[in-house]
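Here the complex is missing one protein chain, while the rest keep their positions.
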Amino acid sequence: MYDGGKIITGLIIGIGLIAFPIWLNAGKAVKKADPKLPAKEKQCVEPTQYMLTNHMEVLDLWRDSVVRLGDRYFISFDGKKYRVSLQNTCMSAECHPKKKEFCDECHDYMGIEPYCWDCHIEKGEKK
Amino acid sequence: MAFDRRKFLKVSGLSVLGVWAKSAADALAGEKPGFGITEKLLHLFRKPVGFASADALTAKKWAMVIKVRNCPTDCHACIDACDYVHNIPDAEKMPSPRHEIKWIWQDEYKHAFPDQQHEYVEERLKKLPFLLLCNHCDNPPCVRVCPTKATFKREDGIVMMDQHRCIGCRFCMAACPYGSRSFNWVDPRPYIEKQYPEYPIRVRGVVEKCTFCAERLAIGKIPACVEACQNEAKKHGREPALVFGDLEDPESEVRKLLRSHYAIRRKPELGTGPQIYYIV
Partner (left out) sequence: MLEKAFVGGRKYWIWMAFLLGVIGLGFIMYLWQWRYGLGLTGMGRDVSWGFYIAQFTYLVGVAASGVMVVLPCYIHNYKPFAKVTILGEFLAVAAVTMCLMFILVDLGRVDRLLNMILHPTPNSILFWDMVVLNVYLFLNIFIGWVALSAERKDVPPPHWIKPFIYISIPWAFSIHTVTAFLYAGLPGRHFWLTAIMAARFLASAFCSGPALLIVFCLIVRKVTKFDPGKDQIRTLGGIVAYAMILNVFFFLLELFTAFYSQIPGHMHSFIYLFRGLEGHARLVPWMWTFVVFAVAALVLLIVPATRRKLDTLLVGCVCVIIATWIDKGLGLVIGGFTPNPLGKVVEYWPTGPEFLISLGVWATGVLILTALYKIAISVREEAGIYKA
């Protein structure tokens, strides 16, 4: 192979760099996601399994409904009426008031950081 | 049997197709100004959501009348109320006055109406505070130039802002002849005095402005500035300066005021059709 040594060294360095996240986290155990569910409320606006997999779709629909159509109320699959609002409904005192205990649990586990909370605030958030 | 399997399949297949076509047609036909073809297509296969509440305040064309002479110079009730319920950062704490965010603010006559200014203008007028805010134009230039429909005009006349969609190009700020749009030059969060938990904050890099309190109208409340003005006026036993209502309703208070008073608008010659009327 022409310039074989250089190519192989380059390949090793390249693969090492690409694999950076793997060896950075090697040997560390990731805490299992354990979102805290509301004490009183037993049912979300959609079936739990659907919310688990599709809550971003629900939120996307909600924001377009609120901001673009001005339709700010919603009838859930089980016939209840809700105000369409991440801050005032989803994150209300009865449901998921603490971002850390609910949202962050799975997001941290998945290693994702949705930017919802750049703008939307928790009720009890301190400055 | 007359209704055999083949026929059953045909009928059910057709009806499924029919239902789908109906919902597709409904979705595409709806004349919702906030929803263009793209949004309709994006939402075609999802459940429809949302409706307006029965107690929401609705109108064909929202407008505001400002009775300037009822507005005392030292009163900032409307501005403070707006700043609080919309989480607007405190200008004095911000790194530069260039970065100020303004939804509703006071300025002098000569700046509110630069074309009407003359040397011998009435002494009292010179000192009166003029409240400035988004004019919710009939023919808004900001909406015309926005490349993503992040700002758009609702059916009820409100020029709305979709903070989720804005890319921060600031074309709307160049287009607005009233200086009513503010850009988040820095993260506003550290400069918010007291967070109002029911309304979001904005992120750096998007444009914002007055929305006639669309979020309050939806739950049956009048705009925060108007409410604050009414409360303050009642406390001091005077007439409120801010009046909000439906211009298409001949019996509304705004129409009554415009019928009986001479009202002016800012830069009407530009054809933007501003919906804030000033009674001086």
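Residue numbering begins at 1 within each chain, and the chains themselves are lettered A and B in the order written.
Just so it is clear, a contact is a pair of C-beta atoms (placed from the backbone, for glycine too) under 8 Å apart; a residue touches a chain by one contact, two chains touch by 3 or more.
The structure displayed is predicted, hence computed values, not measured ones.
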Subject >> Partner chains on view for the chain not depicted >> reply: B
**OP:** Tell me which residue among B:Phe51, B:Tyr84 or B:Trp185 touches the hidden chain in the full complex.
**Re:** B:Trp185
Subject >> Residue of B:His76, B:Arg204 or B:Arg255 touching the missing chain in the full complex >> reply: B:Arg204
**OP:** Would you write out the residues of chain B that touch the absent chain, in ascending order?
**Re:** 36, 38-39, 95-100, 102, 107, 110-112, 114-115, 117, 132, 141, 144-150, 165-171, 173-179, 182-187, 203-207, 267, 270-272
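To be clear about the criterion, only the chains that are shown with their structure count from here on.
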**OP:** Indicate the whole-number Å distance between the mean C-alpha point of chain A and the mean C-alpha point of chain B.
**Re:** 30
Original post:
Once bound in the complex, which stretches of chain B touch chain A?
Top reply: 32, 34-35, 39, 43, 46-47, 49-53, 56, 87, 152, 154, 156, 160, 162-164, 190, 192, 195, 197-203, 214-215, 218-219
**OP:** Over in the complex, which chain A residues touch chain B? Could you list them?
**Re:** 57, 61-75, 83-84, 87-88, 115, 118-125, 127
